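A single protein chain has been omitted from the complex, and every remaining protein chain is retained in its original position.
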Amino acid sequence: MYSRAYKLAISLPPLAWVTLFLLAPYALMFMHSFWTVQDNQIVHTWSLNNYAKLVASPVYVQVLLRSMWIAARVTLFALLLGYPLAYFLSFHAGPRKELLYQLVIVPLWVSYLVRGYAWKTILGGDGVLNGLLQFLHITQHPVEFLLYSPFAVVLTLTHIYTPFTFLPIYASLEHIPRNLVEASQDLGASPRATFWRVILPLSVPGLLAGATFAFVLTLGDFLAPILVGGPGGTMISNIVQTLFGAAYQWPLGSAIAVCILVLVLGLLFATERVERKWTFS
Amino acid sequence: MKTYAKPPAKEWDHDASTTARAGADPLLEVRHVAKRFGGREVLRDISLDVASGEFLTILGESGSGKTTLLRLIAGFEQPSNGEIWMSGERLDTQPPYRRRVNTVFQSYALFPHLTVAENVAYGMRVQGVPRAEIPPRVAEALAMVKMSASAETPPARLSGGMQQRVALARALVNRPKLLLLDEPLSALDANLRRQMQTELKALQREIGITFLFVTHDQDEAMALSDRIALLRAGALEQIASPREIYNSPTSAYTAQFIGQTNLLTAQVSGGTARAGCLLWPCAAPEGPATFSLRPEHIRLVDGASGGNPASCRFRAKLENQTFCGSTDMLEIVSPDGQHLRVRVPSRGILEDEVDLEFSAKDCVRLRDAGSS
Partner (left out) sequence: MSAAAPQPRTKAGGLGIYAAAVFAFLYFPIVVLVIYSFNGAGVGGFPPRNLTLEWYRILFSDRAIWDAVLNSVIVALAAVMIALSLGLPAALALDRVSFPGKALFRRLVLLPLILPGIITGLSLLMFVRYTGQKLSLLTVILGHGTALISVATTELFAGLQKMDRAQEEASLDLGANYWQTFWRVTLPNLSLPLAAAGLLIFTLSMDEIAVTFFLIGRDNTLPLEIWGRLRRGMTPEINAISTLIFIFSVALILFWYHLRTRGQSSAEPLLAAEPESFQGKLR
C-alpha cells in the first residue's frame, strides 16, 4: 500500500548512514587486520602476518583465554544471582512485584563508571572494606589482594552485568502462561518438578540471552581491568587498546579486534540457534 | 416478480428496498480481478458491477477473500490481474488517497490522538477543504449519526456502538461516491447489532450513497442488501438479490450457506424427477441432477395419499423434534433412508410416523452437486 517514493524516503537515509558510518568503519578495521606496519607507517600490503603473530605469541592466546575465563565466571555468577531473583519476582513477589522490578532496573541505569568507581573505593588498600575489617579487628593490616586482581574484575563486572542478565530472564518468565504451571500441578507435579520440567525449559531463551549479554559484554570490557584489575587482571581488550594507543600498532590491534568480533558473532549465532530450538510458540 | 436463472449481474431485485436511483451505468466495475499473495491465490477472476445507489453485500466465510476484495477497491492492495473502474475512470492505478471511496474499518481505526470532531474533520483538513466549511459539515455529519454530544470526546472513551457511528460519520462526511464497510458490526453485541443494521439501512436510503458491505453473517446480508455477492474460496459463487439467492440458489454451496436446505440427488427422466422413493414432476433435462429443498417447504399433511399432481407426498419416520420457538425443526428419515430436515409451525409432540408433502416448484435444480 506504500508508494515507491515513500519506501525510498524511509529506506535510503538510514541505509546510507549506516553504510557510511558503521559498515565502512567495520570494513576498515577488517582491512587493517591484513595490513602491516613498516617504519611506523601502515603499508597496504595484504598478508596474514598479524594473525600468524597472534597465534605464535603465547601472550595473546594466554590473555584471550584468561579473558574468556573471567567472562565465563562473570556469566555464571550473573546467572546465579539474576535467575533466582527473576524467578522470585515473577512468581513470588505478589503485589510488590512492580516496585521490586524497578529496584532492579535502577542499578542498570546507574553509570558504569560510577559503579566501577564505587567498587574501587570499597576494595582498595585503604578502602571501605579494609577499614571495616580493621575497625572490627579482624585484620591488623590492610588486605591488599582485594583490589587489582582478577577477583576484583569478576566482582565488579558481575555487579554491573547482573541486571542485564536479569532482564531477558525475567521477560521470558513473565511470558510463561500461568495456566501451564497450574496444569503441571494439576497433573500431580510437585512445585520442584514443575520448576525443573516446565518453568526452566520455557525460560531457556531468556536464560541464553542473559548469559550471552554477560559473556559478550565482559569479554569486550577494557575499563574495569584498568580500574580495578591491576596487572593480573589485564584482558584482551586492554591489549587492543594499548596497541592502538601508545604503540601505534593498528594492524595487529585490528587483528585481535577481528578475533573478538568473530568470537562474539559466532557465539551470537550459536545461541540464536539454540534459542530458536527452545522457543515453542 | 423476477426472472429465473438469469445471467449474473446488471439486474437485481427491485421489489424490496431498492430505490429507483440506480442508474443505467454501473458506478463500480470490477473486471477479472485476481489477487495472489506470494503463491497463494486469494481472489480468482472476480467480475462484478455495482450500480449507483445500490447496497451490495459481499458475503463469504473467513478466508473467502471478501476483505481482500474490499482492500483492492479501497487501494490498500494492488490487484495481481484485472482492472477496477469507477464512473468510467480507472481506479486500481490510483493511490488510496485519490479515490473517492471511503472505508468504515472493522476495528473502526479512529485516531486516538484526535477528538471525535477532529476525526470527522480529518478528511476535509487533509484535502484542503476551506476552513470555514469544515465545522458545519462536521456538525451535520455528527448529527446524522446522533453523536453531536460527543464531539469533543476522545474516541477511546466511547462505547463500541458509538465508535461505530463516529467511523461512519468520518467516512460519509467526505461525500464519497462509494462507501466500503468491512464487517463494521461484527464487534457489537447482538441487540446493538440489530439496531445498527436498521439505522445503517435507513441512513443509506436517506443519503443515497452506494454501499459495499462485507460480512460473514448471512442474516445480516439478507436484512440489509439490495444484492448479495457470495464469495467462495476466492471466486464469485453467485450474485443476486436476497430473495433470489435464497429461493433460487444456483449451487449446493449457496443453498447451504444461505439458510438451511436439503440436497436431493435425483435422476430426471420422462418429465419426472426421482430421488429414491420421492417422485415429482420436473421439466429439467434428462439425466442426474441435484435439487435443493428448503426445510420450510416441506409440510405436514393428514394421510399419505392424495394431494395434487404437482407435489410429492410421503410418509417418514420422525427421528428428532427440536423446539425453536415459533417453529419446530424435525429430522426425518424417508422409507428408503434419506435424512431430511423439515421446519413446521410449532405444535405439540408428534407421532413417530409423519405424513409430509412438498411442491415440485420448491425443488430448485442446482448447477452442480456441490462439495460441502
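Points worth noting:
Each chain gets a letter, A and B, in the order it is written, and its residues are counted from 1.
Keep this in mind: a contact is a pair of C-beta atoms (placed from the backbone, for glycine too) under 8 Å apart; a residue touches a chain by one contact, two chains touch by 3 or more.
Because the structure is predicted, anything quoted here is derived from the model rather than measured.
With respect to the full assembly, the chain omitted from this view is in touch with A, B.
Note on the undisplayed chain: of the listed residues A:L64, A:L89 or A:A152, the one touching it is A:L89. Only one of A:L54, A:I70, A:L202 or A:L227 touches the absent chain when the whole complex is considered: A:L227. The residue from A:G127, A:P150 or A:G229 that touches the chain not shown here is A:G127.
By the touch definition given at the top, chain A reaches the unshown chain through residues 1-3, 5-7, 9-11, 13-15, 17-18, 21-26, 28-29, 32, 81-82, 84-85, 87-89, 91-92, 97-98, 100-115, 117-122, 124, 126-128, 130-132, 134-135, 159, 162-164, 167-168, 170-171, 174-175, 178, 181-182, 184-185, 191-192, 194-195, 205-206, 208-210, 212-213, 216-217, 219-223, 227, 237, 240-241, 244, 250, 253-254, 257, 260-261, 264, 268, 272.
Residues of chain B in contact with the chain left out of this view: 74-76, 95-98, 101-103, 105-107, 109-113, 122-123, 126-127, 170-171, 174.
Following the convention adopted for this analysis, only the chains that are shown with their structure count from here on.
One inter-chain figure worth recording: chain A and chain B are separated by 60 Å, centre to centre, where each centre is the mean of the chain's CA atoms. The part of chain A that touches chain B in the complex is made up of residues 1, 3. Of all the residues in chain B, the ones that touch chain A in their complex are 75-77, 95-96.
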